[in-house]
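Here you go, one structure.
This part shows subunit A:
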Amino acid sequence: MLMDILSNPVLLIAVPLLFAFLAVFLKKIDKVLLGAAAVLNIAGAALIAVLYEGTKIIELGGFKPPFGISLVLDDYSLIGIVLLNVIFGLILLLSGKHVQKYAMVLLVALAALNGVILTGDLFNLFVFLEIAAIAAYIFTAMDKGFKHSFNYLVVGTLGSGLFLFGIILLYNVFGSLNMFDIQEKLSQANPADSGALALPLVMMFTGLSVEAKLMPFGGWVKGVLKKANTLVGALIVSAYALAVLLALGRVISTVFFMSGAVRIAFTAVAAGTLVFAEASAFSRKNLREVLLFSSVAQSGLVALLFLYGLTVPAVLVLAGNVVSKLVLFTVAGKFAHDLGTDDIGDLKGVFIKFPLVGVGFTASAMSLIGLPLFFGFVAKINALVGLFDAGNVWLPIIILVMAVVEGAYFVRILTTLWNTGDEGELSSKDKLKTFKLNGSAVVGAVSVAVAVVIVALGVLPILNIKQFFSVDFMTFIGQLLGGM
Partner candidate 1 sequence: MIQYFAIALMLVGVYGLLTQKNVIKLIVSLNIFEVGLNVFIISVGYVSGGIAPILTSQNNTSALLYVDPLPQALVLTSIVIGVGVTALALAFARRLHNQYGTYNLDEMEGE
Partner candidate 2 sequence: MSLMDILELVLGIAMVVLGVVAVNAKKKITSVILLSALSMLAVVAFVIMRAPDVAITEAVIGSGLVTGLFVFTLFTKKNEGEDA
């Protein structure tokens, strides 16, 4: 009985929220509350994972779906909440000193992101997205870039308005807000009628694209992230990206009922995002700008995979990406904050001084490119095989070409950061002395730990070559998690 209550996923939302409200009059210990909530959420997610026995619908208020709001715990959201809470904990560990007065906002954001992943109700998703977005408007203003945050606010509010418009159009047709109820009603519908749903789907996709950073609606991301500190940057590119893209995938896989033209339009948006962002990343000289465009590109790739129903590869790519991005962006933000620059040219040989950070950064970057022996490879190969199986030729080619582009700029960055001076010159130790990084031990330890996990998850599947190419990878991870 007690175990049932403690393993109820709603606690992942309720506990941070309760702590946020408590922090109003316990202002002195708000950071303690934040840390406690993060730890409790990791413990809760682990408990849920251990006791997990297949899909479970959690009714709220005791009303059965579709009448009441329900949370959904299945393979998909389980991976999401475990990853999200661990990432959130890591972000706090790495960038705790930037929290300042924002502890309550972060508590609310933690609750909202868990809600975004878990909810099975469209309007509830809208509410949680809105909470998460408002929290994001607030802490992107931390760096005094009010103009960019205001831009983000306007675009984000319009986007969620359009999303709500799409939801209400779906409600008009199906009389329900529960995603799975709508999915069931759709399964009885005639595919020839799918054209009638074009408008709600376009509206919902557009609305979600704003938060999911798909171009052209995600233009806000550049101004906001260019100067972001480690906390804000890492939150947006990893925690937010994970939750929002998982929500996008959930919505696409349940309520999207696409006709040919609509699918082509959405694919064009996603593929266009991928190409445009990789090209932009290639042309940038600034570490954080490169990373932010690379993050946008990954959103495009993940959205593309979701649109073609390749849920498992999409989740793999997404998981690999957000973990890598967490390390990369933290390191980049740290350089910018402590060394005063994140221009690649100014950071020559910085990793020789901080080899631990360098190893973590390198492993994350290589996984991101999708080199063998790293987790990113498993993810990307699954995605490509899935697309080929679906009879698609052009998309895998685009993805491969973009992977090469990505590889090119990351190799350029890595060679610069590991080598001092210009080519042929001997490494001059004097120049390195000027670099000073605060708390590089923590960053180094965490990034190396992440690197070990990435490599382990990249190597282990090779031991069993069948799992390597199979969509069963999810169960494999499930077994790993369950066996903890």
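In the analysis below, contacts are C-beta pairs under 8 Å (C-beta built on N, C-alpha and C of every residue); 3 or more make two chains touch, one makes a residue touch a chain; residues count from 1.
The candidate set was assembled so that all candidates are chains of the complex that A comes from, given by their letters.
Since this is a predicted model, take the numbers as computed values, not measurements.
Participant: Out of the numbered options 1 or 2, which touches subunit A in the complex?
Facilitator: My answer, from the options 1 or 2, is 1.
Participant: In their shared complex, at which residues does subunit A touch candidate 1?
Facilitator: Residues in contact with candidate 1: 123, 127, 130, 134, 137-138, 141, 145-147, 149-150, 153-154, 157-158, 161, 164-165, 168-169, 171-172, 177, 227.
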